[in-house]
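In what follows, a structure is listed as structure tokens, so that the remarks can point back to it.
As you look at this complex, bear in mind that one protein chain is not there, while each of the others sits in place.
Lettered A and B in written order, each chain numbered from 1.
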Amino acid sequence: MGFNLYDFTNFTHNLHLWFFENMSTGWATTVEWLLVGVIYLAIVALLGLFLIYVERKVCAAFQQRIGPNRVGPWGLIQTVADFIKMMMKELITPRQVDRFLYNLAPYIIIVCMFLTMAALPFAPGLQGLDFDIGVFYLSAISSISVIGILLAGWSSNNKYSLIGGIRSGAQIISYELSISMSLITMVIMAGTMQFSGIVEGQRDLWFIFKGHIPAFIAFVVFIIAGTAETNRGPFDLAEAESELTAGFHTEYSGIKFGLFYVGEFVNMFIISAVAATVFFGGWMPLHFPGFDAFNNVMDLIPPIVWFFLKSFAIVILIMWFKWSFPRLRIDQILTLEWKYLLPINMFNIILMTVIVLTKFHF
Amino acid sequence: MSEIKEILINSDNLETDEYSVNMGPQHPSTHGVLRLLVTLEGEKVLNVKPYIGYIHSGIEKMCESLAYNQIIHLTDRMDYLSAHMNNEAVCLCVENALQVEVPDRVKYIRTIMDELMRISSHQLWWSAYGMDMGAQTALFYGMRDREMILDIFEETFGARITLNYNTPGGVMFDIHPNFQKRVKDFIKYFRKILPEYDRLLSGNIIFTERTKNNGFLTVEDAIAYGVTGPSGRASGFSCDVRKHHPYSAYPFVKFNEILATEGDTYARYYCRILEMYESLNIIEQLIDNIPEGDYAVKLKGVVKLPEGEYYQRVETSKGDFGVFIVSDGKKNPYRVKFRSPGFSNLFALNSMVKGYKIADLIAIMGSLDLVIPDIDR
Partner (left out) sequence: MTNEDLKIYLDQNFPEATITEGPQYIEMTVNPAVLIETASKLKKSTETQFDYLICLTGVDYPDCFGIIYHIESTKFRHTMVLKVKTADRIEPAIDTLTEVWQTAKYHEREVYDLLGVKFNNHTDLRRLFLEDGWGFPLRKDYVDEVRIIQR
């Protein structure tokens, strides 16, 4: 069926035609939807479990320990074991929670996670949703997940969860601005909001090298804002154990807490994947203009491997932050955004516009 | 606008914004069983009321039915991170009351052990403080280095923290032949590692933003509340017992008393880091020159202090620890009182925290280095 590891366009096209030839239109569409849904479920589940394992190993490496190494070779099945345990735990619902909202909150976060995941370009031809407003769509959908956190904090009927939820909500809403503005900076560079267009535009050189200074500033701001978006790293005041509250997910137990937990890790992966796509070329191998031999060697590695390598590199960078730095206070977090990152972003947009218009880039 | 606010605040049926939150006896940051009733207005702390007594064991009452060399085992358990110094206080009190002069060897050994315990106590404090602030890696770095000291203790004394090495008249047994070499190796290793602690936490801008300019304790307040130890010295209160009323081998060594003037959380933090350097200097001056001699003076089987009241002060890692023994000539003391530094340090917390935020409360409380069994006895 034309399976080509380097370019999935033909494969997916042929598969699509095969479905429509052999079944009626209604069935074919349904089967395609189900197939895509199951594939994404599998990706998210596997990614979530694997990322938790990576976090524990990376954390152990920084702390001069070994990390899980008993369950399975190199401890790879540790997260599976943890998840089985979590699924067997009793779902304790406190008495006076708002039932509907309490159960709804984790699902909002998971749904938004899937929707954003669908827009990521894994390889040429392997992208769920390829809108021409891709970047805009991504920012819009990730804004909806705030509702999940606020609902979780509010419906728990617990003073501490409410404080944690409101703090998280304020933090996430503030940092969305920075994320969107750094993405806009790169959209100015790329000229298009469509993700596949952004990746194609990096065929000769990755944007972070192409748009030297403003692209680098945008990258730094994006990473800082990205860790704050996902409540990770030095910005995790809302869920820190040694502060007063355990955050918005205090009252959740068992698999519901598991959903929040996996959601946090997969969101972190999504932020890294977006950074990898917009700044480091997504699935595009590293090319330097003029070095054809080098480019050909780089092309030997399949694009899907490039994508995951880049994403995981940024994931490990984000994990590095978490285990090295102390925590910021909530007012320091908000000050950082509104007084420092926002003006820097605005200045950066202007700088990038000037550079693009004067063609002062590589 | 402000007139309206005045009218509203003064009227009786307006609910104020204050609410009380309980940092209950079980909490990861209080380092022990301490309950704090925090009155907040939004994020701002208005008042902190400590409730103690969750681990009160009646040590002072127990001492009234024990012999003097049995009291030592109870003093270990109070501030368990400076167990040796607590033991030494009781031994010195008894020896001074009996007017017994211990050999120089004993003094040197006691002082070296004091300083090693001080380093290990500050290491544990640093690890726990980093973890409270969110830099969880600091926990592992501090503990890794503290294990080296605890291994030295285990080889020589058989126990890691509650050593029971001191006894009135001297020490229980002589030091292990490996002791000097291992301590010297440790000093060499730790001198290279301490700058790493600075790079990880002290120089980190997030850390300095959270600790500088909050939790101020003026020097007058420090003296009025009796805050001693590094917490008091960071405000400028010169209270080092080792300098002002030297005991054991402290008259033979040269070291600096670490004083700061700002009195904020960062000053208290940094004083302890500098104290670790000073402790290394003290041990270096003593470790090669331990004089030969007996490791104890033989006292009578049953020690009886002459009638009277005796007070002995030592400088533990938390501050000025005092033992007050009232004796009526019998074999058990009539009354023993332990002046614990944590008790006075804790009650200065309220004045330090007013007006700052909840996250600062954690930072300030951690910088006081409280060990709750010390407070509760």
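To be clear about the criterion, contacts are C-beta pairs under 8 Å (C-beta built on N, C-alpha and C of every residue); 3 or more make two chains touch, one makes a residue touch a chain.
Just so it is clear, the model here is predicted, and its values are computed rather than measured.
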Displayed partners of the chain not shown (whole complex): B
Touching the absent chain when the full complex is considered, from B:W125, B:F157, B:Y310 or B:Y356: B:Y310
Contact partner of the left-out chain, one of B:Y277, B:Y295 or B:F324: B:F324
Interface residues of subunit B (partner: the chain not displayed): 52-53, 56, 58, 60-61, 65, 96-97, 221, 223-226, 237-239, 244, 308-311, 313, 320, 322, 324, 326, 334-335, 337, 339, 343-344, 347, 376
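Criterion: only the chains that are shown with their structure count from here on.
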Intercentroid distance (Cα basis), subunit B paired with subunit A, Å: 46
For the subunit B and subunit A complex, residues of the former touching the latter: 19, 21, 23, 28-29, 43, 130-137, 139-141, 144, 200-201, 204, 206-207, 209-210, 357-360, 362
Complex contact set, residues of subunit A against subunit B: 62-65, 159, 234, 236-237, 240-244, 323-332
